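For this view, one protein chain was removed and the others were kept in their places.
By letter and in written order, the chains are A, B, C and D; residue numbering begins at 1 in each of them.
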Amino acid sequence: GSTASSGKKGSLVVAGVIAITGTSSFEGSNQSEGVLPALYEINHAGGVLGHQLVYKGVDTRGDPADALPAVQQLLATTSNLVAVAGPGTASAPTIVPVLNSAKIPMTAVAGESAYDQSHYQYFWRLFPPDSANGTAMALWAQRKHYTRVAAVFGSDAGSQGDLPGVLASLQAMHIQVVANISLTPDQSSYQSSVSQLIQAHPDVIMTESDAGTAGTFFGELKSLGGLVPIIGTEATYTTPWLTAVQNAIGPTDFHQYFTSLITAPSKPTAAVTAWNDAVKGAAHQLPVSVNSAENNPFAITYYDGIITLALAMVAAKSTTPSVYNNYIPKVADPGPGKTVVYNFAQGVKALNAGKQIEYFGATGLIDFNKYHNSFGNQEAVTLSASGKTVSLGQVSVAAIEAVPVKGVA
Amino acid sequence: MTERATPHLVATGLSAGYSQVPVVRGVSLQVGLGEIVVVVGPNGAGKSTLVKAVTGELELLQGRISLESRDITGLGEDDRMARGMGYVPQLRDVFPTLTVMENLEMGGYRLAKREVPQRVEAVLETFPALKGLRRRLARSMSGGEQKMLGIARALMADPKFLILDEPTANLAPQVATHVLKDIVAQLALSGRAVLLIEQRVALALEIASWGYVLTDGQLRLDRSAKDLLAMSDLGTLFLGMSEAGATSLHHH
Amino acid sequence: MEGGSDVGAWSFYITTLLVYFVVDALSAFSLNLQFGYAGVVNFGFIVFQAAGAYVAAVVTLGPSGGQASFQQYILGSHLPFPLELLAATLAGAVLSLVVGLFALRRMRRDYQAAVLLIVSLIALQVVSADVPLFNGSNGLTGVTWPFGQLFGATATGSPFLYLGYAAIIGLLVCLGVIWLSRSPWGRSLRAMRDHEDAASAMGLNITSLRLQVFVLGGAIAGLSGGLLVEYIGAWSPGAWGYAETFVIFTAIFVGGVGNYRGVLVGTLLVPIIFLEIPRFLPAVGYPGLTDSLEWVVVGLAWMLCLLFRPRGIIPERRLKASLHGSPREPAPAEGSA
Amino acid sequence: MLAQLLGSAADGIVVAAILAVAAMGFTLQFSLTNVLNLSFGSVMTIGAFTAYLVNVAGLSPWLGLALGTVAGALATVLLGRGVLRLYARRRTQLFEMMMVTLGMSLVIDYGIQAISQNAIYGYTVLQGSPIRMGPIAVTPIQVGIIGIALVLLVAVEAALHLTKLGKALRATAVEPSLARSCGIKTSRVVLVTWLVSGGLCGLAGVVYIISTQSVDYTTGELFLPLIIAAAILGGVGSLRGAVVASLVMGLVTEIVAGFGGAAYSTVAGFAILVVVLLLHPGAVFGGAEDRQLVL
Partner (left out) sequence: MSGPMALGAVDPQVVPTPGAPVLEARDVAVGYGGVRAVDGVSLAVYPGEVVGIIGPNGAGKSSFLGALGGQVKRSRGHILLGSRDISQLPPHERARLGLVRTFQTTSEFARMTVFENLVTAAEGDSGASLKAVILHPRRTHLREQELSERAFGIMERFEMTHTADLYGRELSGGQRRLVEIMRCLVRHPQVLLLDEPMVGVAPHLTGKLIDDLRGIAADGLGILVVEHALEVVRRLCDRVVVMAFGKVIAAGEFEEVVADPQVQAAYLS
């Protein structure tokens, strides 16, 4: 549909610095599923201070060496760049300093614990660090009284991030790891790994890997009769993974066995409704179906990040990055006397009315600490046979922080 | 040139070379049925290049070639062979990774299946040395054995027009003589056409009916073999020989 | 707008490309020496660059914090300039010695290529899987450049200085390579490439020559890796997939095998222009479509180059004998009459 | 322990069968045309996607198997005739041709990525429930794949060494010009090479995704190094060699994986090649160095 106002002022660019091709190309898909709906919502509400926002993908190819010129090219050629979504895991170490010194605010998704205590002024992360997700999984296993865990993780960079957190948390909770299996991506068969797993007699599998690998692995696991409950990381709760594994073991078994721990909204809120609307509005631009985008935790996080940044621009009455950057916590963090808003339009309205606002996101409460990190409760979910997200329960931030995880700083 | 046989192959104004640069320039020659035609000349004169132009391995830059009065200028190597040409190259004359038998079968590629065993036996009869080596890979044979195989391979198809580029290289003297005096001469007697390149000039001219002298890519002489053999100054004039060399040409 | 387009952003971008150009030129020169001169088809080239990069990184990062820190690695220390580059060079050389000892055995050249390709894959998998070695698939971060204390901690913070620094090193090494390949030693390499039996029958020790050129090339690769990692500050398996070797090979082919001017042109064209220009293409279709199509364009450009310039843009030149220190002019070509 | 070994060995044979089909196609193509075809994996992907589309269209998976094979053959002929030959006419050399095939694989792979929207598609057909014999568990289709590999080995090997056309293929591979001067129509002979090796390639793509149960644009590309390794280990041009090498590599990878080294299983497979080189340097030496392209 056409947007409310167009072309009155020049458009502004939100760049997605992410792997779009190469082995980590799923990152790019996750990102566009979140950023595009956010932009749709913002533009539909009249844009930011009269400017329309447009998305521009910048391909890092999952390689720090490729990412650097890509970002510099972006900076050189894009005079109307106001924000960056990303960078992702592999390229963050190279790119974060560059963007920071170019004074471009970024909503990063790099889970590395190196950024748990980031001092970069323009770095903002709405994601839990990798270790938090792992701790939540361990806590969930404890709650379910599982005692024999098998860890099955892909050996690729994208899939290894959560593993240390998982192992350290299980150790802290004295839960036995009976098998720690690493899967080299894209083999023709994982039969040997499957039989190794079966012989370890686990009562639960904790897992993350790329979608293709997971499909093959769990398909073979099922055909050899070894299915047990599966707890996936946040990254498994994305369409390619879900589809691949669902295809491989069938929707009924999938629903019965699979749980994933994801960053979660505390309850169905107005923000979630706004998110769903935004996805529907942007549907024709998305590489995946509405349903799968709606349930993609990465996408939701990106969405929240962009909405927050846009609100900060409105609050600062400026699209100048170095100016609005300081307003980012001001429009998100909770505080006394603040008006809670659940979407961009509400926020603009409140700000224009001279109020202070707190954007309560589709992922829930946003509260940046001094390291520009914010993450919320984690939720255990599964997919119903009809493809709807079903919540199974919550793991609170407090519980996660209470686990004395050693070795994962 | 009234005494020459009816031409089988006629090449007129041939120019050919490598990377568009002509090596052989404006050469015309003919080979008739029942004739052995020899091309002689110093190293690098362009003899092999000329032959490759005739077989079609090299594209012509200029000129026309006809076989049995039909123009074959535009035909590829394989089509020319299908019209009864046979060729023993100077280098790379066998399939090294194939056995002797397989090499011979390839030589008889265009023969009917039942004819092949017969021809193999006939050809091996002319080169008894190969008889015991049927299953040997060509690349594991001695230089001379490979040359024999190369010739035998070309004989398989019983070509009407045979081109031999230094067929006696690497051959022991009596085998060389056998090739020239028995095999080649016999072919001509039975009405085939033969185009021969040889460095054993005297021996070649002895069996040949016609000879061409090629130097520096151009034809210098076009005479009957007898006339050429009689020219005492042939060597010194056209082959760049010293007196001593010239005598050796005659008493080889 | 501070973040927007200005001279600074453009010059940083171009500077980065130029730094990459230096690194790629080093790689291409070394690969050309190995392939164009010695006929060794080193499809594992990028591994030796990676070795240099990793070693340069760990010897400057300081002792590893072990499992407790966010990255683990071996050999952690604080070596000052130029020791860290020497270490990188040495790493490339030592690794190529080890690999060369089995991969350079007498075998068909295309087999050898494939064996080295496989070495490249093995190395990538081992480094990805073995976290204590070089922090596994997450790779190493936080690498600084040697003159950080003087000019600002990261190389990207003072890119022009870094470019100058890299260019001087690159120039010296490249000139050295050119000089060596024109020397009698370089000629021996070509003889070996063309006919091993004949070369050894003339007294050339084929095994040793091949190992020499492999190790020398590996050393230069290591050096280039060191220069690269100090600039981008991070290194991970994502940066050295085997496809990267092909990019350099293509640069050589596009420019002209065996001709260093051609190689330079190819280096400018392929890794820089081929791989950068598509970034300027306008976005079409669903997100990601442009990026896929970029690679299609790269592939096509690649193929067209090879089609229209099969010998490269500047093909190998014949070394005319008269230019070769001979006091005599070669006689003009004449017939032998 | 023994049970694990037996189980892994059975898995290894299954993997080997898939690898063998691909490696036979590769080794055939390589030895007969002298092109080290780095787009072989991409053609596998084409075959795989064809089978997937047949499945989506609701047709029999066996038809998918057949059409995947045909698609591989056609794609190979098209590339060989349409593209590689252009280069051969311009006297492109062996290694430059390898670069050309690499460019080709970029175009195909990323073309497929663009068309397939970079998604992974499930392909769960012909699975069936496993047949169990103690620690060994194989599905019927896996047995089928092993059968297919063996039949192909015997058939192609016989064709190559016993038929006139087979011999002509080998002759053309070593001395194309001499072959023409024997009257062999080399361009027709090469066409057969493309067809057969391309068919094997397409078939390999399909059996590969039957095993992995999913297909995306990287399917073939990721499998290619293993194929090349198997082809070399077996001695290029030897079908028997390719099959034996596939068997060795399949067994090694699966046994290593079965005993806990899954992360290193492929490495172990490749390492075999290295070990063979070290122990027996002459093993993979053979054939002339100065081969010409045959296209």
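Quick note on the criterion: contacts are C-beta pairs under 8 Å (C-beta built on N, C-alpha and C of every residue); 3 or more make two chains touch, one makes a residue touch a chain.
The structure displayed is predicted, hence computed values, not measured ones.
> Given the contact rule set out at the top, which of the displayed chains would the hidden chain touch in the full complex?
So, spelled out: the chain left out of view touches B, C.
> Which candidate, C:74, C:171, C:281 or C:321, sits in contact with the chain we can't see?
From the options C:74, C:171, C:281 or C:321, the contact with the absent chain belongs to C:321.
> Name, in rising order, the residues on chain B that touch the hidden chain in the full complex.
Per the touch rule, chain B residues meeting the hidden chain are 18, 41-49, 90-91, 129, 140-145, 147-148, 165-166, 169-176, 199, 201, 235, 239-242, 244-246, 248-249, 251-252.
> Can you name the residues of chain C that touch the chain not displayed here?
Touch set of chain C with respect to the missing chain: 180, 183-185, 187-188, 190-191, 193-195, 197-206, 212, 316, 318-321, 324-328, 330-334, 336.
Definition applied: only the chains that are shown with their structure count from here on.
> Taking each chain's centre as the mean of its C-alpha atoms, which one ends up farthest from the centre of chain D?
Of all the other chains, the one whose centre lies farthest from chain D is B.
> With respect to inter-chain C-beta contacts, which pair, B-D or A-C, contains the greater number?
A-C
> How many angstrom lie between the centres of chain B and chain C, each centre taken as the mean Cα position?
51
> What's the distance between the Cα centroids of chain A and chain B, rounded to whole Å?
Centre-to-centre distance between chain A and chain B: 77 Å.
> Show the residues in chain B shared as contacts by 2 or more other chains, in ascending order.
As it turns out, chain B has no residue touching two or more other chains.
> Among the residues of chain D, pick out those that touch two or more other chains and give their numbers.
Those would be 110, 113, 117-118, 263, 266, 287.
> Which stretch or stretches of chain D touch chain A in the complex?
Residues of chain D touching chain A: 4, 7-8, 11-12, 14-15, 18-19, 110, 113, 117-120, 122, 124, 127, 129-130, 135, 137, 139, 208, 211-214, 216, 218-219, 222-223, 253-260, 262-263, 265-266.
> Sort out for me which residues of chain C touch chain D in the complex.
Interface residues on chain C, with respect to chain D: 35, 41, 102-103, 105-111, 113-115, 117-119, 121-122, 125-126, 129, 246, 249-250, 253, 286, 288-289, 292-296, 298-300, 302-303, 306-307, 310.
> Tell me, which parts of chain B touch chain D in their complex?
55-57, 76-78, 81-82, 85-87, 89, 92-98, 102-103, 105-107, 109-110, 113, 139, 153, 157
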